[in-house]
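All protein chains of the complex are present and in place, except for one that has been dropped.
Chain lettering (A and B) follows the sequence in which the chains are written, and residue indices restart at 1 in each chain.
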Amino acid sequence: MQAKKIIYRFVLYFLVAIILIWCIFPFYWAVVSSLKPDKDLFEIHPSLFPKRITFENYIRVFTERPFHINIWNSIVVAGSTTIVSLLIGSLAAYAIARLKFRGKVVVMSLILAVSMFPQVSILGSLFVLLRNMKLINTYLGLILPYISITLPLTTWILQNFFRELPIEVEESAAIDGCSRLRTLWSIVLPMAAPGLVATGLLTFISAWNEFLFALTFMQRPEKYTVPVAIALFKGASQYEIPWGQIMAAAVIVTTPLVILVLIFQKKIIAGLSAGSVKG
Amino acid sequence: MQKKEPKIAFWMIFPAVLVISVIAFFPLFKTFYDSFFSLSLNPRFPREFVGFGNYIKLFQDSRFWDALKTTVIFTIVSVSLETVFGLMIALVVHQDFKFRGAVRAAMLIPWAIPTAISSQMWRWMFNDQFGIMSRFYETLHLIEPGTPILGRPSLALWAIIQVDVWKTTPFMALLILAGLQLIPEQLYEAAKIDGANIFQRFFRITLPQLTPTIAVALIFRTLDALRVFDVVYVMTRGSVGTETLSVYNRVLLMDRAFTSASFGYGSALSVIIFLLISIFALIYIKALKLQFD
Partner (left out) sequence: MKRLFVLFSLLLVVALSFSITTITMTSGGVGKELEVLYAQLKEFMKQNPDIVVTVIPMPDSSTERHDLYVTYLAAGESDPDVLMLDVIWPPEFAPFLEDLTKDYDYFNLNKFLPGTVKSVTVDGRIVAIPWFTDAGLLYYRKDLLEKYGYDHPPKTWDELVEMAQKISKAEGIEGFVWQGARYEGLVCDFMEYVWSFGTDVLDDEGNVIINNPKTVEALNFMVDLIYKYKISPEGVTTYMEEDARRIFQGGNAVFMRNWPYAWSLANSEDSPIKGKVGVAPLPKGPGPDGKHAATLGGWNLGINIFSSPKEKEAAKKLIKFLTSPEQQLYKAVNAGQNPTIKEVYNDPKLEEANPFMVELFDVFINALPRPRTANYAEVSDAIQRYIHAALTRELTPEEAISKLEKELKMLLGK
């Protein structure tokens, strides 16, 4: 019996190790590659640990290209998207969760339907629309589409959170003569704060990660968001792909994400399960 | 108070509906409309009504069929691999071991890294001369030394699938794990008393109990896989037989915006992609059993 248990532990830890390596290795490899000097980087048999460490790639990312501007673009766009999306989304979510009105299923279905739109289906028309509004290469031209693609998930997750809040407090507020909006602002939202944070984080991540719209609506290098900038990284000589710098840039922008995710993992999993597998 | 509710509800919902109407539904409608025209962003080619002309042309377009085939292969292979691996990983991390929370958290990393960026990381690992994955596969004798994995038809699509599986499997596992945790322990206890072995318990209890979770996750993933764009665009730009529907559609709408009447033609492809996804979306919404009040 004892032997069986030891084998079980051994196999279990072995499998866990494999899962961990599988999940983390590409990120680890990006870190290692970014720290290697070019000479070590372009080696036929790369070493698993950096033999020499240099931060040159990290410096060059900011001196040779406008990467700090790209980061700023992403922060502005993803940040504004998150704030507006939470604002509009919580209004709608509250109405759906708490108010009685006709056509609720229709409204929710419409909103949810948008989350299933293949983005490419509206790419062309949206491009023409934004062009006619002179919004190509502007923050607003990217924030607006992002709000519409994040809104469904935000609304859906928030209304799930709202439903789980105790209704009694709101009822007593109503009796005290609080308007619905006031109830939402000063009672429901504070109570739902943890849910708001998790939802906001999800919204932020999906806006931060978006690629297709950013690639199409932001055409100048100084307007690129982070994913586009990294995907279109060019070497100074126009010939060699600057892998060391690409990895450094990737590490710079993914490290905060990774830390956020590690901190908020429980909330994120809860939010995602609500968003996709609430049966 | 009760009487006023529809009005306030309307104003609370209005901003959300307005945004999605202008930014999502209007362009979608416009795409449908444009798909019946011969149309270009180049004034050289005047707008002309062609009825179903674009669709007929599309069905004769071998590049469309190739893209459809690639998309379907990508979807079937990646989604099934993700489900199987996801289930296996979920079972493992459902066990009791040290640092379980940390391991589960680490599993979110692939999902959190933007696809465009992780694709670049993988592109580096697949580099034919200096890529560590290339070395790894050479050691396993899966490829000959010096094979450009991303430059070979057949191999390139597998590499892309691998990246997608890497990115999504842990996420799938966490969803399935959530389902696993809902299975009441008594069921297993009862089965043990009946003398069922571990496999019998898996097939008689775990799998049936998980079916709804897996089904929903599966459709959700299928929806995502069918519109795949980022990973293909970054890894190969759709060359060497890896072009998917979304990638082809962007080529038609943007790269070809000035040549002949590609914009209307591209709109037709957009509509086809939309319809294809809608089928799965309807199944998904059915599965979610949307109910209010």
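The definition used in the following text is that a residue touches a chain if its C-beta (ideal position, glycine included) is under 8 Å from a C-beta of that chain, and two chains touch if they have at least 3 such contacts.
Keep in mind it's a predicted model, so treat the numbers as computed, not measured.
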| item | value |
| --- | --- |
| Chains in view touching the one left out | A, B |
| Candidate in contact with the missing chain, chosen from A:Ser179, A:Gln219 or A:Thr255 | A:Gln219 |
| Contacting the left-out chain in the complete assembly, out of A:Ile136, A:Cys178 or A:Leu260 | A:Ile136 |
| Hidden partner chain, touching residue among B:Arg47, B:His94, B:Arg152 or B:Arg201 | B:Arg152 |
| Absent-chain contact - pick from B:Phe10, B:Tyr188 or B:Phe258 | B:Phe258 |
| Chain not shown, touching residues in chain B | 41-44, 57, 60-63, 128, 146, 148, 151-153, 239-241, 254-260, 262 |
| Chain not shown, touching residues in chain A | 127, 131, 136-137, 216, 219-220, 234, 237-239 |
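In this text, only the chains that are shown with their structure count from here on.
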| item | value |
| --- | --- |
| Gap in Å, rounded to a whole number, between the CA centres of chain B and chain A | 16 |
| In the complex with chain B, residue positions of chain A that touch it | 12-13, 15-16, 19-20, 22-24, 26-27, 29-30, 33, 41-46, 88-89, 91-92, 94-96, 99-102, 104-105, 107-114, 116-129, 144-145, 147-149, 151-152, 155, 174, 179-181, 205, 208-209, 211-212, 215-216, 226-228, 230-231, 233, 243, 246-247, 250, 253-254, 257-258, 260-262, 265, 268-269, 272-273, 276-279 |
| Footprint of chain A on chain B - complex, ascending | 1-2, 5-6, 8-10, 12-13, 15-17, 19-20, 22-28, 30-31, 34, 41, 89, 92-93, 95, 97, 101, 103-122, 124-125, 127, 129-130, 132, 135, 166, 170-171, 174-175, 178-179, 212-213, 216-217, 220, 223, 226-227, 229-230, 233-234, 245-246, 249-250, 253-254, 263, 266-267, 270-271, 273-274, 277-278, 281, 284-285, 287-293 |
